[in-house]
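Below is one structure, written out as structure tokens; the observations come after it.
Apart from one protein chain that is not included, each protein chain of the complex appears where it belongs.
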Amino acid sequence: MTSLLTQVVVRLLLAPTIVIAAAVLAKGYSSVGDGFSAGVIAALGVIAVYLVLGAEQADRLLPVRLAPVGAIAGLLITLVVTFSSVVRGEPLLTHAPPPGADVIHLGTLELITAVAFDVGVFLLVFGAVVGILRTVALARSEAGS
Amino acid sequence: MSLPARVSAALAALAFVLTLAGWWSGSPGIDLPWAPSLGLRLSFELDGLGVLYSLLATGIGFAVVLYSGAYVPLHLEHQQRPHRDEVRFFGLLLLFMVSMVGLATARDLILLFVFWDLTAIASYFLIGYDRQEAEARTAALMALVVTGVTAVLLLIGTLVLYAEYGTFSIPELVASVEPGGTVTLAATLMALAGLAKCAQVPFHFWLPRAMAAPSPVSAYLHAAAMVAAGVFLLGRIYPFLETSELLLDGLVVVGFASMFVGGIVALTRDRLKQLLAYSTVSQYGYVVVLYGLGDTVGVVGASFYVIAHALAKSALFLTAGAVAEATGERRLSELGGLRRAMPALALGSGLAAAGLAALPLTIGFFKDELFFQAGVERSPGIAVLTILGAALTFAYIGRFWIGVFLGPTRAPAHRVSALLTGPVVALGGLVLVGGLLPEPFVALANAAAEASLGAAASVDVFYHLDARAENLMALSAYAIGAAALAAPRVWRAAAETCARLGERLGPERVYVATIRSLNETSDRIHGIEVRDLRTRIAAILVPGGLLVLLGLLATPTAGAYTVGSLDRGDTALVLVLATAALAAIATTLPRQHLTLLLVAASVGFSLAVVYAFLGGPDVALVAVLVETTLTLLFIGVFALMPRASLRRLAALRTPPTRRWRDPLVGAAAALAAFLVVWGALSRPSVGESVAEEHVRLTPDAHAKDVVTAILTDFRGLDTLGEITVVAIAFFGIATLLRRGRLS
Partner (left out) sequence: MILLLSAVVAVLFGAGAFLVLKTDLLRVVVGMVLISHAANLTLMASGLTRGKAPIYPLPNGEVSDPLVQAMTLTALVIGFGVTALLLGIAYRVYETHFAVDFDRLAEEEARREAELEQEEVSV
């Protein structure tokens, strides 16, 4: 159904897509983008592979089976971040470190709770979008067989 | 024992030890702001009441978990269900335990309500654990409806108090309430919730039905925890109840009514668990009477009664389960003489029964002593009623134990696991220990009463070997009870008539009739409305549109509309907007689904460009991504449907009656939307946006992109809600398309 060229290209494209998603996530705080867009970008990369190679081969190539795990983990991360401030005795979602305090930088990535929250959003969206489209694909192969 | 049973037992034991340790060390509790702007706090404290009910929930929970370790596998085997269902059982049991402890220690009324409902939910699943049986499902639903509907009264009462005093915190409320109509109203509503939970007349009918639950569930929920939560609530809100004499007298009436209804019906029941269920109704009647009589003796007595009853009654429920496992029989008329085959069980449950019948040397003796004392202090009439109640208890519990363990052997028993008898013996032992060494139990009850009364309570109990009123009352109760046991022919017919009358005219019929008529109404609405989805959509769109138009007419709009300014830099934006509008109009034309989809997608993409021009690159990016994903998803769903069906759909012709109606409705909707949106955009209702503050605060949040900072920080809860929707959509689709398989 698909030509050899698209098969090669789509595999080649996957790595840059993930890198771009990571960049959008990491730069979200200083530039356009956030966890949601990063999640969808990464998911689109995976889905492209799915579309071109078909469900079986894609499952062998990528750990898409784990998509629901990613979604649930993402939801848990956001919940933990949300409630972590309550444990410190502050209202929900109070960010740490507080305003004015120094922030540890890893390159352009700042280690603050809001970034952890965004990582959770990323994982959830990535897992959910891949999971939804994969559900449709699997329903199709089941209906076919 | 299986792994889940072991883990649950370990957790229950740990919770019990921690509660004890917390009580001894006098831990200050937990107090965390949860939503401080709404006055909500996560606030827990182990006060006397909290300790008492937490110890009951975890301690008896521990015994019940051990028992279940042997009982549940057998139960599942009888029903030919897979072993992994065990996990569900223990999970629910632990959930129930957690919600009970949360309920007991909550210091905030909203928190209390949340845990209150959580116990109802856990009990729903536990009662309906045998979900393949219609009886269990009906019973579970009934328990949920009765306790859940009345739980709303608890919430209303809470809100009434909040409206008056502006706080949900129980200690603050207790400090500030003054006798008056508001407090009486709130206390009445809350008391009703409590009475329904502890199965008092006229809400009692759910409890006998709930006996469809497995025996350990009954032993835990219907002896020590779920039902006890009802009287716990009475103890917790006692400061509010106390403000009205009338309310307390009402409690006395309800309590006595339950005591006699429960007691008389218990005398007539043949099924062991039914007998015990009615006995529970009657026993919690005692507790409600004690709260109603009030004063130090009454309140201490109520708490002490709960301890004594919980120990004895859960042992008896466990006995009923063990007997059923050993013999396969569940009826008194089929059982007898089991003392020979099961001596340990006979001993343990004998002690428990003696405790319930208030014989000396058991903890039960003191529960009745306090009960008599409170009755004597009030009036002679009440004292007589207390004696009659105690006599009834003596009679039906004697009937239970004698019927099962004495007399000729009717059903042969085979050996059962020691885990089925061990907990019964242990609980029976505790009943005995409480009779010989009542001090720790009384101390617990005093501490609980202190939390209810807000003042130190020090009631002591001793054996007095003299002719004081309480002793004489106890003796006469034994005498009447024994006489009733000896001559059942005298009362049997009368009691059975009473029971039948209750079934014929009782509140259960009201419940059934209500549920049935609700069902019929729902069917009728379904027939009218749901038959055609279009009428339903119209039923939402038309009134919605009319309401908005009414709002528009009521708003002074003269001169409000402004056209706004356009400059040359906006040319591109105008062009893209025109594209979006044209594409939207074009979606009404195509027949083929794929064409329709592509046109709709072009609307989305041009809107993304609009967002970019309006200065929102973040929004534009997300709009493009969402549109792409949705388009893929649409194509996926189209691919799922056979091509022939799609072709048939595309060939559908609009019937002539609708050929003019649909465009007209669309045009009317567009016009209304135009008027409303134009008006709203022309004159914003706020002069100044909080946006400026967000922009100013962004560097404080260590961010540069204001929009991202708002999403993940300032308004993070919105985002949390948003991604929850995505997660729910994912799980929903997995359920719809692949029956819940996620991968």
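So that you can tell them apart, the chains are marked A and B in the order they are listed, and the count of residues begins at 1 in each.
The rule is short, and it goes like this: a contact is a pair of C-beta atoms (placed from the backbone, for glycine too) under 8 Å apart; a residue touches a chain by one contact, two chains touch by 3 or more.
What you are looking at is a predicted structure, and each value in this text was computed from that prediction instead of being measured.
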Displayed chains in contact with the omitted chain are A, B
Where the unshown chain meets subunit B, residue by residue
531-534, 537-538, 541, 562-566, 570, 574, 577, 580-581, 584-585, 587-588, 593, 596-597, 600, 603-604, 607, 610-611, 614-619, 622-623, 626, 629-630, 633-634, 637-638, 640-641, 645, 649, 652, 654, 658, 662-663, 665-667, 669-671, 673-674, 677-678, 680-682, 684, 686, 688-691, 694-695, 698-699, 703-707, 710-711, 715, 718-719, 721-723, 725-726, 728-730, 732-733, 736-737
Pick out the residues on subunit A that sit against the missing chain.
30-32, 34, 36, 132, 139
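Convention: only the chains that are shown with their structure count from here on.
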Determine the centre-to-centre distance between subunit A and subunit B, using the mean Cα coordinates as centres, and give it in whole Å.
37
What part of subunit A is in contact with subunit B in the complex they form?
28-37, 40-41, 43-44, 47, 51, 65-68, 71-72, 74-75, 78-79, 82, 86-87, 89-93, 95, 97, 99-100, 103, 110, 112, 114-115, 117-118, 120-121, 124-125, 127-129, 131-140, 142-143
In their shared complex, subunit A is touched by residues of subunit B numbered 32-37, 42, 617-618, 621-622, 625-626, 628-629, 632-633, 636-637, 639-640, 697, 700-705, 707-709, 711-713, 716-717, 719-720, 723-724, 726-727, 729-730, 733-734, 737-738, 742-743
